[in-house]
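Other chains of the complex are left out, but the ones given are in their true place.
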Amino acid sequence: MIEVRFFASLREEMGREGAQLEPSEASTIGEVWERVADGKKRPANLLMARNMDYSDADTPVVDGDEVAFFPPVTGG
Amino acid sequence: MNIEIRENQFSPWEEIQRYEKEVLDPVHAGQYGAATVFSGTMREFNEGDGVSGMFLEHYSGMTDSYLEKISQEAAERWEVLDTLIIHRVGVMMPNDPIVLVAAWSAHRGVAFEAARFLIEELKSRAPFWKKEQLEEGERWVEHNTPA
């Protein structure tokens, strides 16, 4: 399985904390987004992480990965 | 080199004092001539609006890992003897401390530059998100102010 997580304002927009995908459903982070975003276009400032490291839409994903999508960070 | 994510209110100055006494001095007493500490506190206004409360969300695991990464990078770039980062998460009120970064070094230039690096990198890379409580409701902060 690929574990998908949303954070902050994106989590609220999506109306859920995340999703799960079969590895066969997506081979890159960009494809993960397509599968879970209910047709929503990828925001230009969207941040993406694979296994808790910043990544981009072309990053490959494999079984067991955790993929996260979130808006610009605002800590500190 | 320590990082901590806290769910409860903390006093940055008590934390620094305790850290120096319990962690730094046993190893580095007499070696550090310089400590630079930055403390970020919740203001009661932002972008022209009054803010009565705040919720700070984070990505448990990734946040810790990036705070460690940032500390590691500072240690590689500068001759710091030690660094400390503490960041609050959860619900907080105006005037509550949000973040503390500190860098200890033999000399002041290094301490200032490393502390500045820590807070700038934290603000641009560590996965935290602020949601503000305004009079008219809530809003997510969309971006940090530039350095």
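As written, the chains take the letters A and B, and residue 1 is the first residue of each chain.
As a working rule, contacts are C-beta pairs under 8 Å (C-beta built on N, C-alpha and C of every residue); 3 or more make two chains touch, one makes a residue touch a chain.
From a predicted model like this one, the values you see are computed outputs, not experimental measurements.
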{"item": "Whole assembly, copy number of each distinct chain", "value": "A x2, B x2"}
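FYI, only the chains that are shown with their structure count from here on.
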{"item": "Chain centre separation (chain A, chain B; CA means) in Å", "value": "27"}
{"item": "Footprint of chain B on chain A - complex, ascending", "value": "5, 7-9, 12, 47, 49, 52-54, 68, 70-76"}
{"item": "Residue numbers on chain B that touch chain A, as the complex places them", "value": "40, 56-59, 61-63, 65, 87, 98-99, 119, 122-131, 140-144"}
